[in-house]
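For this view, one protein chain was removed and the others were kept in their places.
Let's look at chain A:
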Amino acid sequence: MTWNKPLPQPTPTSAPYWEGLKAHEVRIQQCDQGHWVFFPRIHCPVCASRELAWRKISGEGTLYTFTVARIPTMPEFTDEMPQILAVVKFDEGPHINTTIVGADPATLKVGQRVRPVFDDRPGTATLLRYTPVESAHPGVIDDAADAKVMPAAETVPAVAVRKIDIKNIDAVRALVSDSFSAWSPELAVTQELINEFAALSGDDYWIHTDPERSRKESPFGGTIAHGMLIQVLLGRLRIPQDYEITGFNNMVNYGSDRLRFPVPVPAGCRIHARSRVKSVEQVKSGVKLMMEINVHVVGQDDRPCAINDMIIMYM
């Protein structure tokens, strides 16, 4: 997968730090007076000594502070939602900006022990992330590990299903609700999928298909999925329902009252969907049931990337 995010550009001074990470070691500088230095510099900011040596450290430390970003700090980080941004204090003293992986944000505590996780996915550089010491998260993230955390939409969570006869209009009307169903399984919207849709639909506008140019010129920092692709993918996002409509001869998709794409879906994000019955209307030819189906980028549960008020006609 292409790394759609800003990459570090090591300088001659900082290169040993990045080489260390590639070797899955944390190396920071220490001056001849014993002061630990981070970020990499040409002098010690405490005593001004220019005699600095690179030392391997454990990389372990404590969580100095953190935040859970509910809006991506940059669009290309949407696939990490919610972003758990953190400052870690190395045991040697200096602080470092990082992100936390393998932890439920609700359980994080300032001051807790954390250990390094080497993220090899960017390819040209290894990033230093952190996880709670007791977490089972592997100490290295590579593309294979990445695939594991992105399940395909295969299994729908089991729910008890009530059967509702379409002719029992009161029972059908009782389905109308302000609250949404449980989430569907997650699905990754990869660049490959976007490319296939571009070929199929003939919409190969660069904002969807040219990662290089999009990185430079798009306000989204990278390519984004077609709105219509997200709409089409609904078919693969099986939403768990606790009811099943029965007793009809025929059901047809009557169209949509509203189809909106309020939030872009950057390539590489995972999406999931949920729905609710918005209204039920008895008409001459049958029953019109309007479903509000909302697709969200995983981690952005407060804002859908697609809203579809879809009408199903039961006859």
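Assume a contact is a pair of C-beta atoms (placed from the backbone, for glycine too) under 8 Å apart; a residue touches a chain by one contact, two chains touch by 3 or more; residues count from 1.
In this text, contacts and distances are computed from a predicted model.
K.L.:
What is the missing chain called in its UniProt entry, if the choices are "Transporter", "2-oxoisovalerate dehydrogenase subunit beta", "Putative Rubsico expression protein CbbX" or "Cytochrome c oxidase polypeptide III"?
P.N.:
"Transporter"
K.L.:
Going by the contact rule already stated, which one of A:Val26, A:Leu52, A:Ile96 or A:Leu234 would touch the omitted chain in the full complex?
P.N.:
Of the listed residues, the one touching the omitted chain is A:Ile96.
K.L.:
In the full complex, which residues of chain A touch the absent chain?
P.N.:
Listed in rising order, the touching residues are 5-11, 14, 39, 64-74, 77, 80, 83, 85-87, 94-99, 105, 109-111, 122, 125, 127, 129, 216-219, 221, 302.
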